[in-house]
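A single protein chain has been omitted from the complex, and every remaining protein chain is retained in its original position.
Order of writing sets the labels: A and B. Residues in every chain begin at 1.
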Amino acid sequence: MEIFLTYLTVFAVGGFICLIGQILINLTKLTSARILVIFLLAGVFLEAIGVFGYLKDFAHAGVTIPILGFGSNLAKGAIEGARISGLFGALTGGVKAAAAGLAGAIFIGFVVALISKARSKP
Amino acid sequence: MKPDKEETKVYLEKVRENMPKTRHISTMIRAFITGGIICCIGQGITDLLKFLLKNADETEIGGLTTIIMIALTGILTGFGIYDRIGNFGGAGSIVPITGFANSVVSPAIEHRREGIVLGLCANMFSIAGPVIVFGISASVIVGVIYLFI
Partner (left out) sequence: MKGQTIFFDKPVSVSQVATIAGPKEGEGPLKDYFDYILKDDILKQKSYEHAEIEMQRRVIKQLLNKSCLNDGEIDLVFAGDLLDEIIGCNFALREFDIPFFGLYNACATFGEALILGASMLQNELAERVICSTTSHFATAERQYRFPLELGNQRSPLAQWTVTGAGGCILDKKEERGVKITAGTIGKVVDYGVNDANDMGAVMLPATLETLDAHFRDTGRKPDYYDMIVTGDLGHAGGRLLLSMIKEKGYDLDENYTDCGILVYNREAQGVGQGGSGAGCSSLVFCSYLYKLMQRGLKRKILLIPTGALLSKTSSLQGETIPAIAHAVSLEVL
């Protein structure tokens, strides 16, 4: 029962975040790159003011799978870095924490693009 | 030929009234469902990883989940399936991390035919580049601010 509730929360919260994105697209005709940037910065902001942790405890993947989670990782890493090793940490911490996503996207993108071809739509 | 401002305004108003509009409700519902499902898949992967790797800490699990989601998107994009999900789901498939992965992989595939270095690699971040630039810059700013408080 508990697991069902968890997934329901994940579905509802994740869906709701995407719904906000859709409203933004519908009303402002923003392109996907801008939508991604807006949500990423929102994630950075939520982490910086310390709210994201609570959201994550509540909705798990519902907030970490949207690009909000990527932004929060970046901010969390930078804050951590700043605490441990000062200015140097503030500069490197963000990228360190987001390394999984970045390296994954770059490497997988490279491999997939090497073997597949763009195809026209039917 | 450029008409005066008044005439332009009248015309643009007419266009706004007469041209078909986005169907808000339908697109919103589809975004909600698509986004929800993608997040649930992410949660499923996290739970599975937690079950399989009992010793891993939360950061590792999170990183692995991200990588697996990105890999899945890469494969779906390569097979030309993700663009159909996107056409159905709109923001539901853009806002999750899979949307980011799709916007890295799709220009890379598109420009593959212009060669590997100047085509594929050079264009890989033609859409997702701003995400990286804004993300890293914002994280540095947050880190520096944290130093002073």
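Heads up, the rule we're going with is that a residue touches a chain if its C-beta (ideal position, glycine included) is under 8 Å from a C-beta of that chain, and two chains touch if they have at least 3 such contacts.
Given the structure is predicted, the values throughout are model-derived calculations rather than measurements.
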Chains on display which the left-out chain touches in the complete complex: A, B
From B:T46, B:S93 or B:S139, residue that would touch the chain that is not displayed: B:S93
Option from B:I45, B:I67 or B:I85 whose C-beta touches the chain left out: B:I85
Residue, one of B:C40, B:M69, B:V105 or B:V140, that touches the chain absent here: B:V105
Interface residues of chain B (partner: the chain not displayed): 1-3, 7-8, 11-12, 14-15, 18-23, 27, 77-78, 80, 82-87, 89-90, 93-94, 99, 102-103, 105-107, 109-111, 113, 127
Contact set of chain A toward the excluded chain (per top definition): 25, 29, 31-32, 118-122
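One rule holds in what follows: only the chains that are shown with their structure count from here on.
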Whole-Å separation of chain centres (CA-atom averages), chain A against chain B: 9
Residues of chain B that touch chain A when the two form their complex: 22, 24, 27-28, 30-40, 42-43, 46, 59, 62-67, 69-71, 74-75, 77-80, 83, 89-92, 94-101, 103-105, 108-110, 112-113, 116, 120-121, 124, 127-128, 130-132, 134-136, 138-140, 142-147
Complex interface listing, chain A residues touching chain B: 6-7, 10-26, 32-37, 39-41, 44, 47-48, 60-62, 64-67, 69-71, 73-75, 77-79, 81-83, 86-87, 89-91, 93-95, 97-102, 104-106, 108-119, 121
